[in-house]
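Of the protein chains in this complex, one is absent; all others appear in place.
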Amino acid sequence: MSTAALAQAATDNGGPVGLSEAIAFWILGPMALAGALGMVFARNAVHSALWLALAMLNLGALYMAQQAPFLGFVQIIVYTGAVMMLFLFVLMLVGRDSSDSVVEAIKGQRLAAAVLGIGFVALMVGSLARALFSVTPIGLGAANGVPSGNVAALGRLLFTQYLFPFELTSALLITAALGAMLMTFPHTRTTAKSGQRATVEARLRGARVSPLPGPGVFATANSVATPALLPDGSVAPESLSEIIETVPPSAPAPLAPVDAHALVGADHAKSDRISSGEEAQP
Amino acid sequence: MTPTYYLLLSALLFSIGTVGVLVRRNAIVVFMCIELMLNAVNLSLVTFARVNGGLDGQVMAFFVMVVAAAEVVVGLAIIMSIFRARRSSSVDDANLLKY
Partner (left out) sequence: MSASLLATAVEQIPAATGVGAKAWLLVALPALSSAVLFLAGRRANTWGHLLGCASVVGAFAVGVALFAQALSAAPDQRTTELPLFSWISVGALHVDFALRLDPLSLAFVLLITGVGSLIHIYSIGYMAPHGQASGAGHSDPSRRRFFAQLNLFVTAMLLLVLGNNFVLLYLGWEGVGLASYLLIGFYQDRPSAATAAKKAFLMNRVGDVGLALAIFLLWTHLGTVQYSQVFARVGQLTPGVLFAVCALMLLGACGKSGQFPLQAWLPDAMEGPTPVSALIHAATMVTAGVYLVARCNPIYDASANGRLIVTLVGVITLLIGAIIGCAYDDIKKVLAYSTVSQIGYMMLGVGLGPAGYALGLMHLYTHGFFKAGLFLGAGSVMHGMNDDVDMRHYGGLRAYMPITFYTFLAGYLALIGFPFLSGYYSKDVIIEAAAAQPGWRGLVMGGAAMLAAGLTAFYMTRLVLMTFFGEKRWQNLRGVDGKEYHPHESPAVMTVPMIILAVGSVGAGFLLQLNHALASWLTPTVGELRESEGGLIPPSLVGVGTLLLSAAGVLIAYLLIGRRPTPVVRPEPVSWPVRAARRDLYANAINEALIARPGIWLCRALVYLDNKGVDGLVNGTAALLGGGSGQLRRLQTGFVRSYALGMLGGGVLIIAALLILRFGIQS
């Protein structure tokens, strides 16, 4: 859309809708409708978002055609740009892969929705029908004012007549931002943070005095997923990590005497043997 | 042609958005349908402003946009929280508050 058309639109002084605008309407309107229908019928949520972006773009163009260039640009920049990006962002986070199932869970919901929707449209069309050919718009030429234009006129209104609501919206936006932060902040901690004293007491006076056994890191396996073995060869449950999938301890291979010596050293083995021999003698 | 056609378009878009809210189950899509309804209303407001020759309708549409932006932020945050708790973004899954 050219600036000339915009200027022409801004200086519109009323009268019936011109031919160029009619052409624009009959192109943009059906496209907006198509975007809306596509959004409703697309099964994939991302597709829905894209269809909605199409509808909004066309709506923004329609605003401009109706002598509201400021709103039109805001629609395109803020809505189609920022808000739809936000939608897509959240979609990517949570609902990307969830396409609606075809089966309706609530009995009769679709039929009732269709009937009511069509009935609503019928009501609206019925009430608008008699105004279809008899309305002549006054136009915004006088309101916008020729030298300043639409944006300046809107700004004047906002900062004079609508100043208080405008300030209220600022409070609304701040509140919304704070609320969104609060709600999305991952507050997973449900108990108070335990201090140093509590930690020490839990360690010294708790059920278990000694530290938990470490994982079974031996020469045979260097993974932390290997459980520690108790003296009788069974698995020590405390050594198992809750997070890591534990590798089932393979049956301990019968240790060759040589390997055992290699592990504990020859002197130890000898003294072991002596002590056991002494025990066996009496 | 008269601006009434804009109003017809607005009514159609609004109805489509309504039906979308009723039939779609993905919370984000439902939310998008609500946005469509708001936009349809905005179109009506802009049209009224033009027909009546005053900028008040446009100011109203402007405020609707601001409120809609705030609403989008909070609504998406709610959807995020629900998703985090239920691992689902379907509005049908949040149905514990019932008989």
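To keep things simple, chains are lettered A and B as they appear, and every chain counts its residues starting from 1.
The working rule: a residue touches a chain if its C-beta (ideal position, glycine included) is under 8 Å from a C-beta of that chain, and two chains touch if they have at least 3 such contacts.
Remember, it's a predicted structure, so these values are computed and weren't measured experimentally.
*Asks:* When the whole complex is taken into account, which chains on show are touched by the absent chain?
*Replies:* A, B
*Asks:* Decide which residue listed in A:83, A:113 or A:140 touches the omitted chain of the complex.
*Replies:* That would be A:113, which touches the missing chain.
*Asks:* Of the residues listed, A:23, A:123 or A:182, which one is in contact with the missing chain?
*Replies:* Here the residue in touch with the unshown chain is A:123.
*Asks:* Take the complete complex as the reference. Which residues in subunit A touch the chain that isn't displayed?
*Replies:* Counting over the whole complex, subunit A touches the hidden chain at residues 105-106, 109, 112-113, 116-117, 119-120, 123, 126-127.
*Asks:* Which residues does subunit B use to touch the chain missing from this display?
*Replies:* 18, 21-23, 25, 91-92, 94-99
Operating definition for what follows: only the chains that are shown with their structure count from here on.
*Asks:* Would you tell me which residues of subunit B are touching subunit A in their complex?
*Replies:* By the definition above, subunit B touches subunit A via 1-9, 11-20, 22-29, 31-33, 35-36, 39, 42-43, 46-47, 49-56, 58-59, 61-63, 65-74, 76-81, 83-84, 88-90, 92.
*Asks:* Mind listing the subunit A positions that touch subunit B in their complex?
*Replies:* 14, 16-17, 22, 25, 29, 32-33, 36-37, 39-40, 45, 48-49, 52, 55-56, 59, 62-63, 66-68, 70-71, 74-75, 78-79, 82-83, 86-87, 90-91, 93-95, 98-101, 104-106, 109-110, 112-114, 116-118, 120-121, 124-125, 128, 131-140, 142-144, 150, 153-154, 157-158, 162, 165, 169, 172-173, 175-177, 179-181, 183-184, 186
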